[in-house]
Structures are given as C-alpha cells and as structure tokens.
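Yeah, one chain of the complex is gone here, protein chain that is, but the others are all in their spots.
The first chain written gets the first letter, and so on, giving A, B, C and D; residue counts start at 1 in each chain.
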Amino acid sequence: MQIEERTKIGYYPGCAITMGSSSEEYGTSVLRVSEEIGPELEEIHDWNCCGASSAHATNHKLSTALSIRNISLAEQSGFKEILAPCPMCSQRLIISQKDVADDEKLKKDVEDAIEMPCNGDVKIINYLELIKNYCMDEIAEKKKKTPKDLKVACYYGCLLLRPPKVLKFDDPENPTSMEEIVEATGAIPVDWELKTNCCGGGFTLSRTDVVLKLTNDILECAVDAGADAIAVACPMCHANLDMRQKKIEKEYNRKFDIPVVYISELIGLALDLGPISLGLNKHFIDTESVVNAFA
Amino acid sequence: MGNKKIGVFVCHCGTNISATVDVEKVAEETKKNNPGVSYTTTYKYMCSDPGQKLLRDKIKEEGLDGVVVAACSPKMHEHTFRNAAIKTGLNPYHVEISNIREQCSWVHPEIPVGTEKSTDLVRMMTEKVRKDKSLNAIKVPVTKRALVIGGGIAGIQAALDIADGGHEVIMVEREASIGGHMAQLSETFPTLDCSQCIMTPKMVEAAQNDNITMHTWSEIESVDGYIGNFTVKIRKKARSVDLDLCTGCSSCWQVCPCSKIKSEFDMGLGNRTAIYIPFPQAIPSKPVIDRENCILFKDARKKNIKPNDSKVCRKCIDACPIAPVKAIDYNQEDEIIEVKVGAIIVATGYKELEDGLYGEYGGGKYEDVITGLQFERLASASGPTEGVIKRPSDGKEPEIVVFIQCVGSRDPAKGCSYCSKTCCMYTAKHTMLYKHKVHHGHAFVFYIDIRCAGKGYEEFSQRAIEEEGATYLRGRVSRVYKKGEKLVVLGADTLTGSVVEIEADMVVLASAMKAQDDAMEIAQKLSIQYDKDKFLSEIHPKLKPVESSSAGIFLAGTCQGPKDIPETVAQAGAAASKVLALLSSDELEREPVVARVDRQLPPVFSTCIGCFYCQKVCPYSAIESEDIKARDGSVIKTVARVNEGLCQGCGLCAATCRSKSIELDGFNDEQIYAEINAVEFN
Amino acid sequence: MEKTLKKENFNSLITGLKDKGYKTIAPKKDNNLVMLDEVQSADEIHLDHVQTNNSVKEFFLPKTEKILSYKIEKNKVSMEEPEGFAVKTVIFGSRPCDAASLPVMDKVFNWDCSDKFWVERREAITVVTIACDKCDSYCFCTSVNLAPDSKEGSDVLLTKISDDEYLVETVTEKGEGLIKELETVFSDPAGGTPERQIASVEKKFEIDKVKPWLDENFVNKVWAEFSTKCIGCGACTFVCPTCHCFDIVDECTMSKGDRVKNWDGCQFKMFTLHTSGHNPRSTQDQRWRQRIMHKFKYYVEKFDNILCVGCGRCSRVCPADMNISEMLEIIATEDNQKE
Amino acid sequence: MSDETKFEPRIVAFLCNWCTYAGADLAGTGRKQYQANVRVIKLPCTGGIDPLFLIKAFERGADGILVSGCHPGDCHYNSGNYHARRRWNVFRPLLEFCGINPERIQFSWISAAEGGKWVETINGVVDSVRALGPFEGYHKINAIGPDASSEKS
Partner (left out) sequence: MIEALRKKAEELLRSKTVDVVYGYGEGSVPERTRPVFITKPEDVNKLTWNKYCVYNLTTYLKKQEARKLGKPAIVVKGCDAKTITVLIKESQIKREDIYIIGVTCTGIGEPPATKCKACDVNTPLIYDELIGEKIENKEFSFDERYAELDEYEKLSEKEKWDFWQKQFAKCIKCYACSSICPLCFCDRCIVDKNQPQWIDPSAHPRGNLSWNVTRAYHLAGRCINCEECQRVCPADIPLNLLNKKLAKETEKNFKYRSGYNVDDELAMATYKEDDSEDIFK
C-alpha cells in the first residue's frame, strides 16, 4: 500500500446503485475495486436523491435544491471532489452547479431551501474520469489476470457525454476513454458505431417498443462488430441492454446472448477479485463467459 | 477669412430623414443662428440630378464660397457633392457633409431629439466650413502596372482584361499552377460544360500574353506605398526546378519513387509523386519538388547537409534530359523580388470547409463520406478515377448516394452563419453527373431550402428532380454511421413528418465556402478591412462592391464572399475596369489631405524646433529633415518637411507635435477647434 | 492725531472692519509663502515676515480681469460691462514700498485716459501700512528715495513701538475717516515720545547716477554679460508691484465671450513679436535693458517718478538669481561711468 | 422632461473614419436605436486625436468623452491606433491624478463591421456618465471665467 495517506474523495452512490437497489452490483463493484486501487471513497453522510428522474422535468428549483444539498454536504465534510458513478447523478449535479452559478436569484432560493451555503467549487467526476485520472498506472501495476482475446464493445450511452458544452467530458462524437480502460485490463476494445447512441433510457416503461428498437440496433451492431461482451458505466443502459435482452431476442427472433458488464466489474476481474464480490452473479445474461476469460 | 457666405442644403432623403427630423426647422434655426450662413434650403433628394443642379445653381446665384449638405453619411456622397462644387468653380474642400441620416434620423426616432441633434451637427459643419481652406489635388505619377494576387478564374480573367487594356500585369499564385478551385471542377452549372474545356484556353492565353508576368509557387511578402505607387515584395518559393530550362517533358515525375503522397489537387483522393505537376493541364506545366515529402530533402534535413550533397535518391535529376545544365537544382533558395505597381487586385479565392469539423457525419473517419470538391474530382475525367464514380473505400460503384446540403453553412454553432450560395446548384449538378454515369443509381438530397436564383438556375434544379429523378428530402441529417459495408444516414423528412433512415453507399457533403486561412494576414499586409467571417470587406456593398477600403486595391471573386463562377468573372471584369481607369491617366489625383509643416518669413522661418517626433511616428516615413540656410550657407535651423507624395493623411504627426507646427490639411487645428467649439451644448 | 493699536485689539479691528462692510486683506502664511489674502479673523494674520511674496498690485490690477462680456442670440449681439468689481476693502499690513508703488502707477493709469478699473479700486481700497522693523539683503528702498517708514501711498501708517503695540499715524483723510470709524479699537498713546522700531536699510547705490549713465549707454556690453543667465520667464515682472503691462485677449465660445485683461511682461520673448515675424527685442539682453530703462529712465522722463520701489521681490523670485540692485550698483559705480 | 428635472449627459465622441465611424453608419443602416446624447467628431485616425481636443471638449461643457477607432492590427494606417493606445495609457492616469473620474473618458475598439458594438458602447458611456452626474468640477471652472481673483473658489 502507498505510504502516504491516500487522497479521500466524496462518494455519492445515488438511488440506482446503492446497496439494495436494482443495480447495486455497479455500486458494490465500484467500492470493491476502490479498496484495491485509486482514492479512498467515503460516502457522503445523509445524501439524498439527486433529483434526476421526474423531478428535473417537473420542478427545476426542487431538483436543483436536491442536487446542491448533496454538494453542500460534501463541502462541509471537506471534500474537494465527488465521485458519482451513475451518469444520471453526475450530469444532474454538474448542471445544477452551473445553473446556480449563473443565476443569483436561484442560488439564494436554493440556499434558503437547504439552509446551507453553496459556493460550488467542488468538482464532480464520473467513474471513467476517476479511473483515468487516478488509476491507470495502478491497474497496469496491479493487474494479475489478462483475459484471452476477450473482445469488448464499450457503450457510453448519452448522459456521460451530453450536453457537451456543460459536461466537457471526452469527445462527445467519438469518445475513447472507456476503450483505454478496457485495453488497460487486457481486453480488446472493438471499433463499432453506436457507442454513443441512446438506449431509450427512461422510456423503458412508457414506450418499451421504442426502447426495444433502439437497444436491438445497439446489440446487433455490437455483435456484428464481433464483441464478446458489452461494457457500460451506466445503470440505465445496463438495465435496457441486460434485463431486456431476452425480450429483444424474442421480438426480433435473433440470439444475442451477449453479457453486459460494468467497467468496474471488468477492472475487478483483472485485479483477480472474486466475481461474487463484484456482483457478477446478479446479471440477467450470464456473465460466466467473461469470468472464464479471466481465469 | 471668416466672413464666408455659406449655403446649407438640408436633404429629406425621401422620408428617411424628414420622417424623424423636422428639416424645415433645422434649416430655419441654422439660418437664424449660425454666423456666416447666408442661404438655406431643404430638398427631397439632394443626391439626385435636380438636387445637384439646385446645389450648382445656388452656388452661382448666391455666390456661395462654403457649402454644408446635411444628408447621408459622407462615406456615401461626399464625393458626389464635392464634384458638383468643382463644376461651379468652387474648391471642393469648402464643401462639408453633416451625417444626419445614418447617425441621427435613422437611430433617433423622436422628432424633437432628432431635430435638435441635426441642428447641432449642421452647426458643427458650418463652423468647420468657415475655417476650410482651398486644397488642390496632389498629382502623383502612376506606375502603369497592375498586380493580381491569386491565379484562380478571378485572377486570370482580371489579368487578361487588364492586359488587353494594354497594361502590364504581374500575377502571383501560391500553388504550383494557376487554375484555382475551378480547375478542380468536373462540369460547371448551369450549362454542364466541362471546366477544363472552358478554363484551359484562358490559362494558356494568360500564360502566352506577353503583358502578363506569372509568378507561381510564390506569395506576397509585403506591400508598401499607396495608390499609384505600391512597392510589393514577392517571395518566389524555391521550386527546385529552373523554369527557363525545363520543357515539362515529364521524364522526371515518371521516375519519382515516392508516389504515395496525397494529391492536394485531387482533394486527397488520388496520389502524386514528390516531384509533380498538380494536374495534366497545369500552367506552367513544369513540376515542383514537394520538399516536405521528398526523401532526398528529408535525408538532407536529418543530416543537416545541403540538399544537393545528399545521395539518397537522384532519380529525377538523372532522368532530366536537359543538358548541359540540368533543369533540376536541389539547392535552389527562396527568392524575394520587388516590383512597383499602380494597382492591386486581390483574388485569393476561398477554402472548402474541412469535413473533420462534423463528428456527426463521421468527422473524416469514413472514406465514403466525401465533400463536394472530392465528388468533383471523382466526376472529373482527369481525376483519380478518370470520371468513373467509385467509392473511395473499395472502388465499387455506389448504388445509393445521399447528398447533404448546408454542411457548415447556415450553422452558427459551426462558426459560419451565412449561406454559401453555390451548394444548391452544384449538388443538383452532382445528382445529374451521378445519374449520367450510374444510370441505375439513386440520389437522395437532404436540404433546408433550395436557393437557385441565377439565370436558368431554377430550371436546372427542377431538371435534377423531374428528369434525373433525384429524391429531394426537406430535412436535416442527424447522423451518418457505418453499418457493415453501408453508410446509415439518419435524417428527417419534415414534409411527411417522418424519420428517414437510408442505407447509402456514399455520402456527399455540400461543404461550406469559407475564407482562406491566411485571409486576415493578407488583409493586414494590404491594410484593408475584413468582416467577422474573415472575407475581405468592400467599401460599400451596393455602390462599390469591388473596391476595398484602401484606395487602389480592388477585390474580385470568392475572397470577398461566397459566389459562383459567373459572378466571379463579372467581378473580375469590374475590378479590371477600375484598374484600367486608374492606369489610364499618367498622373493620379490624390486626396490633398496631407500634412504640412509651418513655414514663415524670416527671421522665424518655422515654429518647428526639429525634435522629429513626427518623423519617428509616421507610418509612411513621409517626413524628411530640411536645413534652412542663411545666404552664406550656414544652417540656421533644421526643420521637418512633408513629402506630399508619401503622406497618407493619417494625422499622427499633427497629434504628436507638441508645438502644433505640423497640421493635416482638411483636418487642421482651426477646423477641429471650430468643430469642438460648435459642439456647445445649450 | 496720534493713536496706538494694541495687538490684542487686532481681532476687534478685523471684526469692526467686517461690520462696517469692509473686506480685509492681510498677510497670511500659505506653507512656505506669505501671501496678502482675504482674512476672516486676526489669528490668520502673520506679521513676522520681511516682505509678502505677492504685492498689493494684485488687488488693484488683478492677474486676470473681465473688462467686457458679450452674448450672441439670434444673430444679435448684447454687451455688458462688469459692475461692482471695486469692493470696499482694507489692506492691513502691506509694506511701505508696496504702498509707495500706488501713487507712482496712478500717474500712468490716469495718463491719456483714466482706467476706471484702477481708479475705482483705488478709491475703494484703504491701505494700512506697517513700517518695516526688519529687512533683508534684497531690500533697497533707501536707494530709490524711499524708506522703511515712508508714508507715500498709505492711508494709515503703523509703526511698531513695542512687541504688542503699534503707533498709528494717519496720512490721508481716507485714513483719518477709517480711524474715526473704528475709534474704539485704537487707544491713546501712553505719552512721551514712543521709541519707533524701524529697520535700517543700507543704501546700495546712488540713484542720481543711474539715469545719466542710462542716457549714454543704450549700447553697452554689460547688458549682455549680466543677462546671459536670464531665462526670460517673466516672474520678476509679475511679482513686481510697479510693473503694470497687460495684454487684452478675447476668450469666446460660439454664443458668448469675454474680453479679458491679463498681466503681461516685457521679459517674455513673445511680448514684442510682430505678426510679420520680426521681433525688435529678440534677445534677452535687449529685454533686460528695456526693463531697467523703462523703470529708471523712460518712466522718469515721462512721469518724473522712478518706476521701482526697491522691494527686492524680483531678485528674490528670479530663478537665475539676477539681482536688480547689483545691476544698478554696477551702473552707478565710478569706473563704469566713463565707458 | 426639461433639463432641470432629469440630467442628460453630454457626450463628445472622437471617431476614426475608417472603422468606428463606418460602424456607426452600419448601426444606422441597421436602424439600431441608441441614445442621442453623443456628438460625433470624425478624424482620419485615432492616432490623430490630440489630448488637447479632450480638454477643449470638457471646456465646452462635455460631461463625458468617447475615443474609438480600429482594433489593433486593423488600422488603415498600420500603426495609428498603437500610438494612440500608448498616448491614452499615459494621459488618462494624469487626468485621474488631477481628480477627473476616469469613467468620463472611455476608449474602445469598434470595427466597421461592429454596428451592434457601437450601439452597446455608446449606450454604455451615456449610462455610466449619467450615473456619475454632470461634470460639476469642470462646469464650475468654466463658469468662473476670468474674474477668478475677486471670487475665490
């Protein structure tokens, strides 16, 4: 372990990936991996919903206040940086910070609502940014297993990159950060076209037909590109590609059977951490092929 | 001096002025209050013939020796009214303009405010007129030679017109051959005649015209001087080929080993050798060595030795049949030559928007997503595919081609908000060329609006739809991505309100026409203005479209803004005619707004004390020192003297001189003092 | 009529004058200058100085003065002469040499036309002079037929008899009138002849020898030798109580303007510049000669008065330390007479 | 609204003929309204504007002055605006040192294509000078005129 004290950054899980939630495997794998490499994550005490879901569509002030409260809590416990692995949360936190910075009146209202000051100089990062900024050398250093020609299609979805003027993360049209991480784990990233196409997101309940069409195109394109697995960094994309895969296969009577893993799980496998501890047993499409590739 | 009889003519300008300024009241107030004003009137259109006649008559009848015309901006009609005065014998520099339209009636809606301000502006000018002195035009010799910067169709046409007018022309072209972008086109709209056929004769004519001296592979280093007397330094970049000896026999570029260099002329679709001529009909058809990619020069650079000493590859020089001295010379250096010219025409053309800017359409990653000019090369008989439409990736004939309009144009987010004017026409042409060559193929065109407004243009685009069967879809394309062999084009068709997904074999982007990268540099070298999109600015969009803000420098073609070939040629002719007018007289009359150093009778001689601050600040080094000598030859004092020929009338010296011993005619101390004095706010 | 003025009564004098509607001018300290200026109370008055930097001339011939103003409305010109510029004033504490300059200049200002600006101010202003009880090396009043306690030009002369008491001698009716007006402020003399503290000013040159030399020596190399160091700045003429040259200039805007009388001086190189460019006095020695000639020859011939009261201000203020009494010594000394 | 109730600042603008004057014309052709408090004096170049002009403008009752010309590099006479820039970098602090509020003298670069910027700039100057109020100091010494000695300020 390094001698000097590891940098500590705030960890904001959000409702989707916290313990006991529908995509908790993303959360558990992120925490498990952070025990080995990268900065120490400390969950923000008394965090609340980031106001992503319907809130930001219906009540702008409410959703902003919800986000800012989390940031102010982190500030008070002295964090300069907050990791929000779920892109919906990181996007919401960053946009709220910007809205408050641009609109004095909104800032005052929000501060009154949360009874805490917010001066907004805390940096919000997503999981890919965390790995790229802190862990690239450590992965290379601590990698124990290299998978045998495991071809992986990296799928970014939309919230990680858009709106580009605000998030300013990677190249919104042709991102490469996940590919670099996948390469670091020893797997082989494939070149495919739809890595930034939308998977239908929240419409998965209201307009399942549209989601089926979009996710089918994505899976089809990934399989055609020769991918053995799809890596994601967003619980919503994972849900639409993994949970829905059986229904898509039935709808378009085509066999995909392509596992959808989180990038944190891939890194975990490369560090030879137990698959169960990474939550790999909680997927709809069996991730066994990926685990064996690392054997 | 002070008791001039001044006439004030207040113009209605139709209703442009009289709508928000009570012109009668202005005239009346002026007559009542302004000293020296003996005659005032108002008229509907001062700039019209009757208006000017009124002016001329009143000058004679009333015996006026000072005139103030309160109308539009002096930039519009100062010249008109001063010429009218000349006809009556009144020195034009006793005529001043009050700008009560652009800077008053048009921008201040309330009548009382506009009227009061106009009265003030008129008073400022009547006070200035009282201090005006007669100035006579300065005669300056004219160098009977013109310079044309740029060898595209605009430059060639202008050079030919001037040469036919009997004057010498120097043409400077940056590339190895003249021809510009037009040479790259296959057929040209609306007549579909092949660009090579109509342009090559003109290029040859220009080459053979003994009035035209052509400098290709050369750039403008610096431009000094002023109208009629420009001194231009031209950098003739080292070609490594001696133009006089070389006969263009092509034996050298046949043997050149490195032939995988992307040809700029073919927009990267074809390759060329290190020693090359850009295209078969190049003028001069003599090669140039690309020192970046030639392995001999690379080796010389690596070893830091003289190029000729490197022995890595001597194929071209060995193959050169010219004896006894070879036409190829590796050690050739850049050469700076200086020429004197009387007028300059800027015809530096445009640059096509690089497709890398559009990530949504593959951002330069997909070989089969090409730009308009690249399609021209595919369709051109002298192109890399000899006119056969093939996909650059695998050479297959594309069954379905999607043309996307307005790529870059009309898109402020991508930096140019203007319409590039020619894409609608050349895309329609592209669908025709495609259908003529691939009969069973199908062309889709995504457009916002079809703007084919020239003569025969609308019929041309209708023909593309009705006869050639191109499918025009009104909507924008959101994304192009590769799917297997195909290119999936996701777009919208707003007329049917549906999402469109086309699996195409090839996509052609109608890329925007942008200003050259170094447009700003050229503008600053010539000290002419450029607009927010870096296109060169004309003095007046309607009345002086081909004149730049610097006297003696004219603009032609796309460097001034997007336009098609007919318009470019028309502008070239217009610019040439302006130059011919300029060069037609032996002497040029120059604005007599020049600086003048105080001169008095002895014993003072001059209040100038000879500190020469003026000489140090003058941008045109128009100020010399002069020794005032006594009869016995001893120097009494050394003072400054202005060379009227060089002085451009900026007034820098007058503002720097501490004792105000040097003043600018037309803006001298008394005139400016009178204007400030008249600003009095009551 | 003999009276005395105690120092502690200064305050009642000043307030008394104010009540009677007089404006009071007295020497005032202004960091390292002592200037004659308007005072409101006695403690502003500063008396232990040799000579004030500015002279009384400033209150009779101001450095700049509007003598006429005009307005142009609707091409019609309306003119207006200034009124009320002469304010009832008492100058308290001027020196005898300053006061002596007034009658000398009365002559020129009432010569071919009486200058109402000068004359009306002369009537309105009462001059209360304090005889000099000390002097410095620049003073040469005794050399120009004056003395540290001469009465010329003063309305009332005060002479210091003890540290806090001054002997009051009225010179003119105006002076007497003033004393009567403020009877209470003054007190009767203690009796016996009071011991008057008067400075003794050493005589520098024989004034009678000056004019005869000047009559003969219009051309002489001493002018150039002495005045090489003069930079032609004109400060001497402005601080001099007897220099009275002025220039008239119109300062106007479009609709109104003022005709203004400003101090001018013969030491400026532009003073005698003709529009043709010719300058009769183009070098500094000619101007320096003109200064001496005008004061000690031309004015004497025309008005039988020497246009110099020996206050020494010009020598004190001169940047190049050109001392006028030194020049006159050269002129008046024996061997110089012959050349 | 007569003069007394609402103070209308009086602005004199010295404009260079090639850029800002043309920019102002462009604002005209674009019919962009702006406040009428400005009186424009056209000169060939900002390099030809002497600080004496500014003092005289204040002496004739101006409350604020704008000097505007071509952006550095664009000057029609190559270096006119560079010299002007150097001149104002020194003259303005001198006036500020003498107690004249620097907001009363404003400088800007406006090209012939920036009609909008001309309107913004001139409205900005009028508003900032209106906030400062009339130039009391200078109006007082303009009024005093020659008989200063009798009326002590």
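Some points to look at:
Methods note: a residue touches a chain if its C-beta (ideal position, glycine included) is under 8 Å from a C-beta of that chain, and two chains touch if they have at least 3 such contacts.
Bear in mind the structure is a predicted one, so any value in this text is a computation, not a measurement.
The chain not displayed here makes contact, within the full complex, with B, C, D.
Of the options C:227, C:242 or C:290, the residue whose C-beta touches the omitted chain is C:227. Interface note: of C:25, C:185, C:239 or C:292, the residue touching the hidden chain in the full complex is C:239. Touch with the hidden chain on the side of chain D covers residues 51-52, 55-56, 59, 72, 79, 82-83, 85-102, 106-109, 121, 124, 137, 141-142, 144-148, 152-153.
Although one chain is not displayed, its contacts with chain C can still be listed: residues 30-33, 53, 63-64, 137-138, 224, 227-235, 237-239, 247, 249, 251, 260, 262-263, 265, 268, 270, 283-285, 315, 317, 319-323, 326. Take chain B: the residues that touch the chain left off the picture are 604, 607, 609-613, 616-617, 638, 656, 658-661, 669-670, 673-674.
In the analysis below, only the chains that are shown with their structure count from here on.
The chain with its Cα centroid farthest from the Cα centroid of chain C is A.
Measuring from the averaged C-alpha position of chain A to that of chain B gives a distance of 53 Å.
Centre to centre, using the average C-alpha position, chain B and chain C are separated by 73 Å.
Taking each chain's centre as the mean of its C-alpha atoms, chain B lies 33 Å from chain D. Among the residues of chain D, those in touch with two or more other chains are 60. With touch defined as above, residues shared between interfaces to two or more other chains in chain B number as follows: 677, 680. Note for the complex: chain D touches chain B at residues 10, 12, 18-19, 21-22, 24-25, 27-29, 31-34, 36, 39-45, 47-50, 53, 56-57, 60-62, 73-80, 83, 87, 111-113, 119. For chain C in complex with chain B, the residues that touch the partner chain are 72, 74-75, 253-255, 276-279, 282.
The residues of chain A lying in touch with chain B in their complex are 171-174, 193-194, 221, 224.
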